[in-house]
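A single protein chain has been omitted; all remaining protein chains appear in their positions.
So, chain A:
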């Protein structure tokens, strides 16, 4: 017992030490924009030119994301957890992710900054969360393209509704996806340890190069929620 206590302590100690020395990439620098379906080809073309590894093929992805929430004991702000899995790559672990409140900041800050902690999990994470008392808020599927430029990750994807009526079928409803909008969502993000603000300027420079095809901006969700 004493031994076990000891090992647990050291594990937590090393984790806190790692947190203190700022080596865990737990901050996400983030910009968002959108582009109409008609011009997405142009954007993809430009991204292929701008990003690394032009020689390789276009990297596609198809993910399924579920958002769970759990309320604290004293009815505080619910904690949101996202579970994401890849539909087109077998054998990859599912991902559990916490995303904190985005900090918009003032005009001098070029990107949105939010906390982000993610971890690979086994396939039973949904059952685990349900047992914990989490409730599924919503789910969607995202399908699109991924690019890389240095540490920056650029995703261009479309958000699809999941057909509830066909969900019982073998394909899980992923064969007949209905898109939510007629546009693609463009995200530019970097995961970094806190305090590395230099990368945000790089991101702004990169976003400048995508204008006027797509305006990557800091998007204030609160304004969207409470707006008219």
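Note that in this section a residue touches a chain if its C-beta (ideal position, glycine included) is under 8 Å from a C-beta of that chain, and two chains touch if they have at least 3 such contacts; residues count from 1.
The criterion applied here is as follows: contacts and distances are computed from a predicted model.
The chain not displayed here is annotated in its UniProt record as "Mediator of RNA polymerase II transcription subunit 17", chosen from "Mediator of RNA polymerase II transcription subunit 17", "Cytosolic Fe-S cluster assembly factor NUBP2 homolog", "Rpf1p" or "Ubiquitin-like-conjugating enzyme ATG10".
When the missing chain is restored to the complex, the residue among A:34, A:69, A:95 or A:196 that touches it is A:95. Across A:146, A:159, A:177 or A:219, the residue that sits in touch with the chain not pictured is A:146. Check A:84, A:161 or A:204 against the missing chain and you find that the one touching it is A:84. Note on the undisplayed chain: of the listed residues A:157, A:184 or A:206, the one touching it is A:157.
Hidden from this view is one chain, which touches chain A at 25, 52-53, 56, 59, 61, 63, 65, 82, 84-86, 88-89, 91-95, 97, 118-122, 142, 146, 148, 151, 153, 155, 157, 191.
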